[in-house]
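Note that one protein chain of the assembly has been removed; the remaining protein chains are unaltered in position.
Moving on to chain A:
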Amino acid sequence: MVHWSAEEKQLITGLWGKVNVEECGAEALARLLIVYPWTQRFFDNFGNLSSPTAIIGNPKVRAHGKKVLTSFGEAVKNLENLKATYSKLSELHCEKLHVDPENFRLLGDILIIVLASHFGKDFTPACQSAWQKLVRVVAHALAHEYH
């Protein structure tokens, strides 16, 4: 089980309260697809992903980005029990979606960059450190049921 200090919990929940889930989620997924174009392989049915402009404006990308980050909110609410929280999602990503867990790490790092661009100097090194730990643990939880 992961131990979270009181300061880490405060840095995570405090920032989360200010996050616009729809905007940040859409931006994070769009950047993932733009910066690491091979990740588009999982979204063949999303329509036009032919350029950064197309990706950013794609309504399916926006909707799915919001869905992904909303799910991330569950992690923030259940910091003490992430493996159980993501157990079903982990099975889904392994057995149905066949997603390489490396992609969870890529998306986690992209999310950190999006938070940095939205919050600027408020996204302090200490804040980044707590969030890096969170995205790492979430990625691990999502990969936990893989076989």
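Methods note: contacts are C-beta pairs under 8 Å (C-beta built on N, C-alpha and C of every residue); 3 or more make two chains touch, one makes a residue touch a chain; residues count from 1.
One rule holds for everything that comes next: contacts and distances are computed from a predicted model.
> Look at the options "LLGL scribble cell polarity complex component 1", "Hemoglobin subunit zeta", "Sorting nexin-12" or "CDCA4 protein" and return the one that UniProt uses as the protein name of the missing chain.
This omitted chain is identified in its UniProt record as "Hemoglobin subunit zeta".
> Using the touch definition up top, pick the residue from A:Lys9, A:Lys60 or A:His118 that touches the left-out chain.
Within the whole complex, the residue contacting the unshown chain is A:His118.
> Identify the residues of chain A touching the omitted chain, counting contacts across the whole complex.
Touch with the absent chain occurs at residues 27, 30-31, 34-36, 52, 55-56, 109, 112-114, 116-121, 123, 125-126, 128-129, 132.
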